[in-house]
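The complex appears here minus one protein chain, its other protein chains still in place.
Right, subunit A next:
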Amino acid sequence: MSELSVNHLLGIKYLNSQDIELIFKTADHFKEVINRPIKKVPSLRDITIANLFFENSTRTKLSFELAEKRLSADVINFSASQSSVKKGETLIDTVNNILSMKVDMVVMRHPNPGAGVFLSKHVNASIINAGDGAHEHPTQALLDSYSIRERLGTVKGKNVVIVGDILHSRVALSNIYALKLQGANVMVCGPKTLLPKHIEKLGVTVETNLRKALNWCDVANMLRVQNERMDISYFPSTREYTQQFGVNKAILDSLDKEITIMHPGPINRGVEITSDVADSKQAIILDQVQNGVAIRMAVIYLLASKIKQ
């Protein structure tokens, strides 16, 4: 198979395992490209991409922009904080105005879950979801799986635990879909208040004891505590959260195997992981960032090849 089954990347939920395999295979080639002396290919010379960020982002935005520029696409950027959205313009109006400038693809981050799906039904452009509220963040999940595959050889059959704020995390949901699709065993671990009800219906096991979870897993994906999304107090104090669910070097060393530590960033050092863990050889956090560019290049390239002239 050499073509994606979808015209937009709205979530991992809409992909099949061949799509993921194709994205990874294409990302392998782009990873080689971005390690060349000249890290650019001319494939997307005639494609224009709009990055619409209705919510703050640093690394995802940079990563997408770099991926687009490495593919030679023309890029326009848009941040909600400096736009007419503040003046009351609707999402469709904003996007249609941008599309009338002949834009072929839209990369969008939005605080509302389902914003990408909504947009894909109403505008004539290829949409990439760069995070929609607490729903999905597909490229992050793809780069996480890709990094696991790179470190451990395969994702299939591996035990992966996602630790932390599952309730507010789009990274968690996309990761669960992606990992299950590739045949991994998935566990979620965190305080009960931050675990959504009925999460086990997605085929994951639930654990509230971090040590048990770490003993079981090959990979631990440590999520950030998203204070900005918390309207009420979900745990008594940050210190207590760290004591129960923070990973430090002492815990890692006490395990009878060497597990891989991941983090989607930005890290709250000393909260979900300590500095010595984040900077240790077991952590592949910076590999994730590098792989992010290759994965996004692959997704953009594969979707762009489906845009008819």
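One rule holds in what follows: a contact is a pair of C-beta atoms (placed from the backbone, for glycine too) under 8 Å apart; a residue touches a chain by one contact, two chains touch by 3 or more; residues count from 1.
Just so it is clear, contacts and distances are computed from a predicted model.
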{"item": "Per UniProt, the name of the complex member that is left out, chosen from \"Protein translocase subunit SecD\", \"Pyrimidine operon attenuation protein/uracil phosphoribosyltransferase\", \"Small ribosomal subunit protein bS18\" or \"ATP-binding cassette domain-containing protein\"", "value": "\"Pyrimidine operon attenuation protein/uracil phosphoribosyltransferase\""}
{"item": "From A:S43, A:S79 or A:N268, residue that would touch the chain that is not displayed", "value": "A:S43"}
{"item": "On subunit A, residues whose C-beta touches the chain left out of the figure", "value": "2-3, 26, 29, 32-33, 36-44, 46, 71, 301-302, 304-309"}
